[in-house]
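The complex appears here minus one protein chain, its other protein chains still in place.
Naming follows writing order (A, B and C), and every chain is counted from residue 1.
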Amino acid sequence: MVNILYFASFREMLGQADEQMPAQHSTVGALISELAQRGDLWKQALLENTNLQIAVNHDVASRETAIKAGDEVAFFPPVTGG
Amino acid sequence: MVNILYFASFREMLGQADEQMPAQHSTVGALISELAQRGDLWKQALLENTNLQIAVNHDVASRETAIKAGDEVAFFPPVTGG
Amino acid sequence: MKNAEEMYPYIKIQQADFDLTVENAKLRTGHKDIGAVVSFVGTVRDINEGDEVAILELEHYPGMTEKALEKIRLEAHDRWSLEASLIIHRIGKMYPADQIVLVAVASRHRENAFHAAHFIMDYLKTNAPFWKKETLPDGDVRWVDSRVSDKEAEARWAV
Partner (left out) sequence: MKNAEEMYPYIKIQQADFDLTVENAKLRTGHKDIGAVVSFVGTVRDINEGDEVAILELEHYPGMTEKALEKIRLEAHDRWSLEASLIIHRIGKMYPADQIVLVAVASRHRENAFHAAHFIMDYLKTNAPFWKKETLPDGDVRWVDSRVSDKEAEARWAV
């Protein structure tokens, strides 16, 4: 399985903080493609959003980043701390 | 009268913290010339010392700075606070 | 597995407020030859984007936050000669004038401490996973937008 986390406006927009998916996608991009099929909201948030930030296992990642079973993938907007 | 102050190594070297002199010198340079006549120690400290710092009435000054009765003239080495 | 406090003793993510004097003393403890300590405290402004702010809420990504902050901290130690540094970032609800973040850096000479503290803050602003949500006095709630100026501030430090 792959652990998926949503933060801040993404969590609120998509209505969930985390979920698990079977580890059947080779990259973050492939995972996003499947999630986007859930509807317009998901497509907008993950596929068409140029502000999308991605982390894999707590490191900054991109759509090209490879993923495997046990990985933690996170989606969130640009950070605004400090 | 002119009030003269000596600080830090100058105070120690010249053996005094302050003194008053008649206001008969038009500039700091003229005052220094008279003080330097007191002996080698004074000549070294005030006339031949390229590190000499001067203040008149709490503002940075130079040998050319004009002085008059009631002024406060201070001699000291480069500052080292902070 | 060790907890975050053991793994990253100089990184703290907490709801509680912090005390500058106490944290400065902790920072310096056990380190010799310190001549300069620069502390940056970020506070909740009462105005943002022209609107009054009533409540600021800080969300973060547990685990990634500590790792990102430690990476920034160590990068600062690589770039400048530093004796010690620490980062504290609060999460949860805060109010105008509250302290949000502390970056404290100790070094022999002031130049390094000033640069390193500034660098850590600029990187934290664009690289550490925190998100601010503000509540206006009328009850409106909005996520704070990231600033272009923060990206530019970070870019200045590129080698």
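The rule is simple: a contact is a pair of C-beta atoms (placed from the backbone, for glycine too) under 8 Å apart; a residue touches a chain by one contact, two chains touch by 3 or more.
Everything numeric here is computed off the predicted structure, so don't read it as measured data.
A.B. asks: Considering the full assembly, with which of the depicted chains is the omitted chain in contact?
C.D. replies: B, C
A.B. asks: Which residue among C:Val37, C:Leu69 or C:Ala128 touches the omitted chain?
C.D. replies: Looking across C:Val37, C:Leu69 or C:Ala128, the contact with the absent chain belongs to C:Val37.
A.B. asks: For the full complex, which residue in B:Leu14, B:Ala30 or B:Ala55 touches the chain that was left out?
C.D. replies: In the complete complex, the chain left out is touched by residue B:Ala55.
A.B. asks: In the whole complex, what residues of subunit B lie against the chain that is missing from view?
C.D. replies: Residues touching the hidden chain, for subunit B, are 5, 7-9, 55, 58-60, 74, 76-82.
A.B. asks: May I ask you to list the residues on subunit C that touch the chain which is not drawn?
C.D. replies: 19-22, 24, 28, 32-47, 97, 108-111, 113-114, 117-118, 121, 149, 153
The working rule: only the chains that are shown with their structure count from here on.
A.B. asks: Specify the chain most distant from subunit C by Cα centroid.
C.D. replies: Here the answer is chain B, farthest from subunit C.
A.B. asks: Rounded to the nearest whole Å, what is the centre-to-centre distance of subunit A and subunit B, using the mean of the C-alpha atoms as each centre?
C.D. replies: Roughly 73 Å, centre to centre.
A.B. asks: Distance between subunit A and subunit C based on Cα centroids, please, to the nearest Å.
C.D. replies: Inter-chain centre distance comes to 26 Å.
A.B. asks: Can you list the subunit C residues in contact with two or more other chains?
C.D. replies: none
A.B. asks: Considering subunit A alone, which of its residues make contact with at least two other chains?
C.D. replies: If we look for residues of subunit A contacting two or more partner chains, we find none.
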